[in-house]
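One protein chain omitted, others in place.
Then we have chain A:
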Amino acid sequence: MAIRINGTDVQAPSDPRVSLLDLLREELHLTGTKKGCNQGACGACTVLVDGERVVSCLALAVQYEGCEITTIEGLSKEGALHPLQEAFVEHDGFQCGYCTPGQICSAIGMAAEAKRGVPSHVTDDLSTDTIVLTHDELRERMSGNLCRCGAYNGIVAAITETFVEAGE
């Protein structure tokens, strides 16, 4: 069985030690997904696996046969940026740009989690079905994605504009 990456089938690597991240970066040259710590602490390598966010450095590639992977390269359609990518540019949600693909993929997965009613550490009512992405909810849920340049305000503004104000 193949791994489907941005709509293209890819064979799983023969070396079972290869992480999903290294498969993307070193074998497929999809270097948009970044390696910041290789130990799940920074979130720079976040990709979407069947729509859920995963830190690809802690994921062995061979585990993802039959799965649908979306990386930053798979977000823009026919050359047009994803609305969240547009919003990141508009709100200056980055400086160096290294954590950016992870922030963007993470935010897309995060918005879907909120939509499904998954509670977070700051959710008051754990039994609620509707999560409102307040400033605190959003920041708590994005706290696994580090940005050392400190573009957090811009990132939050971009996510808010795309997923909260737009009512997605």
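Just so we're on the same page, a residue touches a chain if its C-beta (ideal position, glycine included) is under 8 Å from a C-beta of that chain, and two chains touch if they have at least 3 such contacts; residues count from 1.
The rule is simple: contacts and distances are computed from a predicted model.
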item	value
Record-based protein name (UniProt) of the chain missing from this complex, from "Exodeoxyribonuclease 7 large subunit", "Sigma-B regulation protein RsbU (Phosphoserine phosphatase)", "Nucleoside ABC transporter membrane protein" or "Xanthine dehydrogenase family protein molybdopterin-binding subunit"	"Xanthine dehydrogenase family protein molybdopterin-binding subunit"
For chain A, residues in touch with the removed chain	15, 17-18, 22, 25-26, 29-42, 44, 71-73, 75-76, 81, 85, 88-90, 92, 94-101, 104, 122, 135-136, 138-140, 142-156
